[in-house]
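Note that this complex is displayed minus one protein chain, with the remaining chains in position.
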Amino acid sequence: MAVYKLSALAATLGLTVRGGQGVDPDITGINTLDDAVPGEVSFLANPKYTHKLATTRATAVIVSPEHADQVACALVSASPYQDFGRALALFAVRQGSFTGISDRAFVHPDAQLGQGVTVYPFVYIGPATSVGDGSTLFPGVYVGEHCKIGARCTLYPNAVLMAGTTLGDGCILHPGAVLGAEGFGFTRTPSGIQKIPQTGSVCLGDRVEVGANAAIDRAVLAKTEVGDDTKIDNLVQLGHNVTVGRECFIVSQVGVAGSTHIGNGCTLAGQVGVAGHLHIGDNVTLGPQSGVAQDIPSNTVMGGSPAVPQSTYMRTLALMPRFPELFKRLSKVEKLLEKLVGTKPAD
Amino acid sequence: MAVYKLSALAATLGLTVRGGQGVDPDITGINTLDDAVPGEVSFLANPKYTHKLATTRATAVIVSPEHADQVACALVSASPYQDFGRALALFAVRQGSFTGISDRAFVHPDAQLGQGVTVYPFVYIGPATSVGDGSTLFPGVYVGEHCKIGARCTLYPNAVLMAGTTLGDGCILHPGAVLGAEGFGFTRTPSGIQKIPQTGSVCLGDRVEVGANAAIDRAVLAKTEVGDDTKIDNLVQLGHNVTVGRECFIVSQVGVAGSTHIGNGCTLAGQVGVAGHLHIGDNVTLGPQSGVAQDIPSNTVMGGSPAVPQSTYMRTLALMPRFPELFKRLSKVEKLLEKLVGTKPAD
Partner (left out) sequence: MAVYKLSALAATLGLTVRGGQGVDPDITGINTLDDAVPGEVSFLANPKYTHKLATTRATAVIVSPEHADQVACALVSASPYQDFGRALALFAVRQGSFTGISDRAFVHPDAQLGQGVTVYPFVYIGPATSVGDGSTLFPGVYVGEHCKIGARCTLYPNAVLMAGTTLGDGCILHPGAVLGAEGFGFTRTPSGIQKIPQTGSVCLGDRVEVGANAAIDRAVLAKTEVGDDTKIDNLVQLGHNVTVGRECFIVSQVGVAGSTHIGNGCTLAGQVGVAGHLHIGDNVTLGPQSGVAQDIPSNTVMGGSPAVPQSTYMRTLALMPRFPELFKRLSKVEKLLEKLVGTKPAD
């Protein structure tokens, strides 16, 4: 476990210590305002928890300048949540308990492993595949032939890379993630269902993460691609020939159908569905459970299923509880009119 | 295969035999009214199948008192479905074909295995981990370091417990379930996406089940928790720091975003989505595909996306087919008014 002097921690993070009465205690970890004990640092990122500053037992708290006077010892920060994240990274323990290349793994003689690669027992690595320096493959990982794994990648247990998959540097595949399974390519013919072979591959950029039990299918031809720094959550499905740009968040249980292109900087919230062969621009945000069946221009926020601009969606939602009222009001108008003219307002 | 005399079966279940003409046949299994053959017991739990009592070939049928006269031999029960379940349990064969600790498994020397533990080939157990008495780990299971598995747990093939995960007694993890993968913790900063380390853990109570390929993420700090007797179906996603109470049903493909609390006795139907940082009370029922974006008080039934009280939801659904009618009626009113006053009902 890491231990920092408070002053050293502040210096490492580039923060100013305020208060603390001149002592320089040991810091052994990071914790919430509620759970922190003496020796731990906490943080205030969400103003709704400000009242907890008064009762926390944390030795110091990462806070913005306006809250610095509310704690006995403050680490003053312009971005408390980001600095909390950086502090946490200093104390985080990397998972795992194995080093080296296990003789219980199967590494094909034609595979190439870089320096400092870790291969746990029960890993399978096929021929003509390379694994970059410092990468780690946990038990149950399968890497097919002709794959290329960059440096410092982590493939957690039971992650699967089918043949021809490429990962950049610093990628993380969470347990059970499947890259390069055959896309869903079939066509109905008069003589039954015909399978379209899926001969392309999957290619991830640098620092891409793929969540637990997520699936990214190989392309029919060419590549299914995910750009640098895009983060994909658990149980997401990306169909064949999907392309996703850089720095996107694809939240849990999203499904994107084949050949759709998603631009840079997009956020797809949980359980979103996107139909195939669409073009989603840059910096698009899709609200939770929304369903997209049309192209979307850049810098748009959409909601609902089928998705409409968020403002339209919110307006429709606001009206929905008033539908019964609408029917009642119309009935009254009709009755009054009937009385006035002595006949129903019918054809 | 188990065999019971009918009288012994009735006694074991606490049921009364009615009919049967004094013979005491061997019972070798439980089956549906349609499929049962002589020697098997069937049951009537759903009144819509009552007519099948006349034709079933079952030797005896578990029925409520009012149906006891409709079969040649009845096992009279106050709760036929529950007693069917108990009867079935008497005949059920436990899955599996292996006992002992396989020498093809990897068990870290610092792991502790209780009495009667079964470890199949290709299991990996990390250091500082304990497995309680009578637990079974199927092939491909990964258990990281610092885990604690209670007694009589079953971890089916390829289930994954990342470091620090805790299971109570009698838990069942179905194939491919992933506990303790890193939560989806990132924040956009001016210099790009920053990863927030996920240093907490996952903790399940007693008799919790987690479905095939479901995912429960580790907490950022502290614990993601699931209470005793809660049952989680296949392909469910629980985000980091989610807490679920006791005796909940979380049905297939539900997603719950980070830091949301779900109380005791709740039922989340299939494909429900719940946003993050919410508080769902006790005994809440969420209808299928509903989407929750607000706190929900206890003892509430909700439906729709976004979810509203079920009665409101049902009322809105009932009105939806009448929208075209609404537009037509309004047009007629407008025309009649125009005729009356000689001008359109405009501004």
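Going in written order, the chains are labelled A and B, and every chain counts its residues from 1.
Note that a contact is a pair of C-beta atoms (placed from the backbone, for glycine too) under 8 Å apart; a residue touches a chain by one contact, two chains touch by 3 or more.
Since this is a predicted model, take the numbers as computed values, not measurements.
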Residue touching the undisplayed chain, where the options are A:G20, A:G85 or A:G140: A:G140
Option from A:Q82, A:S130, A:Q237 or A:N264 whose C-beta touches the chain left out: A:Q237
Residue numbers in subunit B that touch the chain omitted from display: 30-32, 35, 79, 81-82, 84-86, 88-89, 91-93, 95-97, 102, 104, 120-122, 138-140, 156-158, 172, 174-176, 211-213, 229, 231, 233-235, 247, 249, 251-253, 270-271, 288-289, 305, 317, 320-321, 323-324, 326-327, 330, 333-334, 337, 340-341, 345-347
Contact set of subunit A toward the excluded chain (per top definition): 106, 108, 122, 124, 126-127, 140, 142, 144-145, 158, 160, 162-163, 176, 178, 181-182, 184-189, 192-197, 199, 213-215, 217, 220-222, 235, 237, 239, 253, 255, 257, 271, 273, 275, 289, 291, 293, 305-306, 308, 312, 315-316, 319, 322, 326, 329-330, 332-333, 335-337, 340
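Just so it is clear, only the chains that are shown with their structure count from here on.
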Rotational angle, Cα trace of subunit A fitted to subunit B, multiple of 5°: 120
Rounded Å distance between subunit A and subunit B, as computed from the means of their C-alpha atoms: 25
